[in-house]
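The complex is shown incomplete by one protein chain, all other protein chains being positioned as in the whole.
Our next item is subunit A:
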Amino acid sequence: MAVRRGIQETNRVIAPGQTYAGVDDRVNRPILQNLTRSPIWWFLGFGVGFFFLMVYLYSVTTLIIRGVGIFGNNVPVAWAMPIVNFVWWIGIGHAGTLISAILLLFRQDWRTSINRFAEAMTLFAVVCAGMYPILHLGRPWLFYWLFPYPNTYGMWPQFRSPLDWDVFAISTYASVSALFWFIGLVPDLATLRDRAQNRFVKLFYGTLALGWRGSAKHWQRYQRAYLLLAALSTPLVLSVHSTIALDFAYSQVPGWNNTIMPPYFVAGAVFAGFAMVLILAIPLRYAFGLQNLITKKHLDNCAKVMLATGMIVVYGYIIELFIAWYSGVEFERYMAYNRLFGDFAWAFWALILCNAVAIQPLWSRRVRQSQVALFIISLIVSVGMWLERYVIVIVTLMRDFLPSSWGNYYPTVFDWSLFIGSMGLFLTLWFVFIRLLPTVATSEIKELVHHDMHHSGHDDDHDAPTHRAQPEVS
């Protein structure tokens, strides 16, 4: 394979011949460089993100001043773009937790190179998602009424509503993901502290590293805590998107009241999330020269997970249509007819094209190994999963029980500016993250390097006795 600046394109989890110090330099040196000497692409990316963040804040300000009517929502379609975008963003987050937690439980050593930035992606996606449940309220300043706290009215939140479950699910998801991410960062922050030359930079990372010194006693508890957090995050990630699915499945609306919703939403979330992981990973490995650590093996595996979950989603589409017919309920049948041939049939067929057809090339190894193809397919999947939520939320609401209450829905400029602005929020956070914190978990990579040194010449697919998940004492 082509060698560029000592970088090898490889199909192993990490390229052979890595050293502890080499990993350290590769990941940490760009971070510790003087901020003014950041690469030009960083300033450009941050600048674009920051511009759209301003668009976001402008939209939020307008929303709060003028009210929720600036959106295109109407009476049959009271849930529209804000909910579509909410479900889309939070779905993206799920791949990060899948990589950091579920793959840890399955001892998949290819997670090591990508877990850090995937978790960061989760956090930033949850930040973008978490704003919508507040912003789509008519009176967002009273959102704290959704939390249980002793108050002088004797009032409680309504614990029988999935919208209140959402509050618990999202706030738990956000805070547990942040904790998991921070705990994973502590040893790497200590590395940055020890590498930093500048006094203030040292103080900054030293404060965040909490005085981590890599003691064997620390590592023992750390590994156990990390494993426990992974074991807790796994059901958490399944429950969060299931809870969001229940916002729909709990209702009586034909097209929403489907029992398949929770697992189908979770699969869709992982599908969309892995697409975003690929969209971020492919430029990232070039930007930081991480091809030795984020190898083609990772892209290939991500593509496989994307294909597997994508096929579950396709199965969901088939089952939705089959059950609509099989139910014998005319409202259910009409829902299916409306999706397939109604005024907004283009959305359904575009979604089938993006999510069911466009992923089929991923069966081929050649496509999975081609970064251009993967990047394009991932973009298509991201659009497709957005359309899926659009069809489920909006197209369903347009035509339900009473024909006198049928309507159409057209988003306004503020629907779009808030959505595009939320991408600015994501990008801003993302560019700050890749500049300030290690995008790859160096201490975990060093474990892989250690393992590699003992098995040089072996294939990398066999069970690796490394990892955080290793129980300490048999």
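Note that contacts are C-beta pairs under 8 Å (C-beta built on N, C-alpha and C of every residue); 3 or more make two chains touch, one makes a residue touch a chain; residues count from 1.
Criterion: contacts and distances are computed from a predicted model.
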Task: Protein that the absent chain corresponds to, by UniProt name, given "2-oxoisovalerate dehydrogenase subunit alpha", "Quinol:cytochrome c oxidoreductase membrane protein", "Cobalt ABC superfamily ATP binding cassette transporter, ABC protein" or "Na(+)/H(+) antiporter subunit B" - done: "Quinol:cytochrome c oxidoreductase membrane protein"
Task: Chain not shown: contacting residue from A:Val60, A:Ile114, A:Leu246 or A:Ala336 - done: A:Leu246
Task: Chain not shown: contacting residue from A:Ser59, A:Ser100, A:Ser233 or A:Asn338 - done: A:Ser233
- [ ] From the listed residues A:Ala78, A:Leu179 or A:Leu436, report the one that touches the chain absent from this view.
- [x] A:Leu179
Task: Contact partner of the left-out chain, one of A:Met155, A:Val329 or A:Leu436 - done: A:Met155
Task: Footprint left on subunit A by the chain that the document does not show - done: 19-21, 24, 148, 154-160, 162, 164-165, 168-169, 172, 175-176, 179-180, 182-183, 186-187, 190-191, 193-195, 206-207, 210-225, 228-229, 232-233, 235-236, 239, 243, 246, 443-444, 446-447, 450, 465-466, 468, 470, 472-473
